[in-house]
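Below you'll find the structure, written out as C-alpha cells, and then a few comments.
Removed from the display is one protein chain of the complex; every other protein chain stays in position.
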Amino acid sequence: MGKTIEATFRVRYAETDASGVVYHANYIIWFEHGRGEWFWQQGRDYHRDVELRGYNWPVTELSSRYVAPARYGDLVTVKTRLKEMRSREFTLEYEIFNAETKQLLCTGWTKHMNLDANWHPVKIPEDIRAMMMV
Amino acid sequence: MGKTIEATFRVRYAETDASGVVYHANYIIWFEHGRGEWFWQQGRDYHRDVELRGYNWPVTELSSRYVAPARYGDLVTVKTRLKEMRSREFTLEYEIFNAETKQLLCTGWTKHMNLDANWHPVKIPEDIRAMMMV
Amino acid sequence: MGKTIEATFRVRYAETDASGVVYHANYIIWFEHGRGEWFWQQGRDYHRDVELRGYNWPVTELSSRYVAPARYGDLVTVKTRLKEMRSREFTLEYEIFNAETKQLLCTGWTKHMNLDANWHPVKIPEDIRAMMMV
Partner (left out) sequence: MGKTIEATFRVRYAETDASGVVYHANYIIWFEHGRGEWFWQQGRDYHRDVELRGYNWPVTELSSRYVAPARYGDLVTVKTRLKEMRSREFTLEYEIFNAETKQLLCTGWTKHMNLDANWHPVKIPEDIRAMMMV
C-alpha cells in the first residue's frame, strides 16, 4: 500500500560483532531507520504527528529473516512499505539490500499498535489514518 | 526440549528510549543474553564449543511479540529453552518476565544455522548435537 | 569519597565488534551500569530519588582510558566511586576489571550536572546531596 521509501547509509563498526559481520539485532534498528524515512520523505513526522497528539506506536510484534550478511562500511538500503492498515494497528514491511551489489540481506515486518497517553489501545484518528495511507 | 534456563539482570538506562520504556530491539539482545546463559549454565561455551571448532551459528530468522513494557532499573528474567533441533539448524525460544511482578513482557524465538568456516550450511557434528540436547 | 560499589556481569556478543573484542563505546554503557548499582546497592534509586523529584543528571563530560580488551563471555567487574561533589555537579569514577584474571581493562569518569525540569543547572538539594555522600 502506498509508496516504497528508500533510505541508504553506511554500516558502522559499532554495528558489527565478533563474527565479523553485522549483529542481527541491528537490522531491527535499521527497520526503524527505514520507518523514520518513510515518515519524513512523505512529509510526515512521528514526533509531531503522533507523539505530540498524545499517541505512541510501540512495536507489538516483529519478524525478520536473514539472507546474507552486511559488513563494516557496506552501503545498505532499507526499503519500507505499508503492508496493512487496521483500525487500531498497522504493519510496515522492510527489505534491506546491499546498495552496491543489490544482494538482498534481510526482510522483515513490524506491527504497531496505536496507544493513548495511558498506554491503552485506541482507534487511529481519521486524519492520521489518511496521512498514513497517502 | 531439555531444561529451561533462567537469567536475571537489571534494565540499563542505555536500553530505554524517548517513549520512556525499553526500545524493542533490546529484547532481541536479551534473547542473546538468555542464549549465552543457556550455554554457560549447562557447561557449554559458544566460543570454545562452536567458534573454535570452525563453526558459526548466525540467526537466520527471528520473531518477537511484545506484551508489556520494561522500564529503567526493572529486574527482568529471560527463560530460554531449545524448541527444535534439526540436522543443520535449531530453534531456541524465549520468555521475558518482570522478575518482581512476574508479568510477562515479551516472547520470541531465534532460528540458527550451522555454518562452516566458508559460511556454508553443514550438518551439526554428532557430539555438538548431543551436547545441545542435554 | 564514600564506598566503592562493585557490579559483575558477562560480556554480551552484541557488545563485541569485528575486531573480535568489545567495542569501546560499550565501556561507557558499563560505566552507567556501575553507576546504577552504586545507587541501588546503597538504597538509592535514580528514577525515584532524582527524576521523580523533577531533576535530571545528564553526563556533561566523560573520559575513558583503555588498557586491555574484554571478549565475549568474559566476566567483568565495574567498580564505581564518588570522586567529587560540588554544589551543582558531581563526578563518579570507574575501574573495569576482568573478574577472573583481575586484569585492569578500562578506567574513566563521568561528570553530571543537576538540571531542573527546564534543563537549567540548579543546586543539588541538601537531602539528595546527603544521600549521595553516604
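In order of appearance the chains are A, B and C, and numbering begins at 1 in each one.
Definition applied: a residue touches a chain if its C-beta (ideal position, glycine included) is under 8 Å from a C-beta of that chain, and two chains touch if they have at least 3 such contacts.
Small disclaimer: the values here were computed from a predicted structure and weren't measured.
The missing chain, though absent from the display, is touched by one residue of C:Met1, C:Ala25 or C:Leu52; that residue is C:Ala25.
Within the complete assembly, residues 19, 21, 24-26, 28-29, 32, 51, 56, 58-66, 69, 110, 119 of chain C touch the chain that is not shown. Residues 13-14, 16-18, 20-21, 23, 25, 71-72 are the ones on chain B that touch the missing chain. Hidden from this view is one chain, which touches chain A at 9-10, 12-14, 29, 32-33, 36, 40, 45-47, 71-73.
FYI, only the chains that are shown with their structure count from here on.
Chain contacts here are complete: no pair of chains fails to touch. Here the chain pair with the top count of touching C-beta pairs is A-B. In this structure chain A contacts its sequence twin chain B using mostly the same residue numbers, the overlap exceeding half.
Remark: chain B and chain C have CA centroids separated by 27 Å (rounded to whole angstrom).
Averaged C-alpha coordinates put the centre of chain A at 32 Å from the centre of chain C. Centre to centre, using the average C-alpha position, chain A and chain B are separated by 23 Å. Those residues of chain B in touch with two or more other chains are numbered 29, 32.
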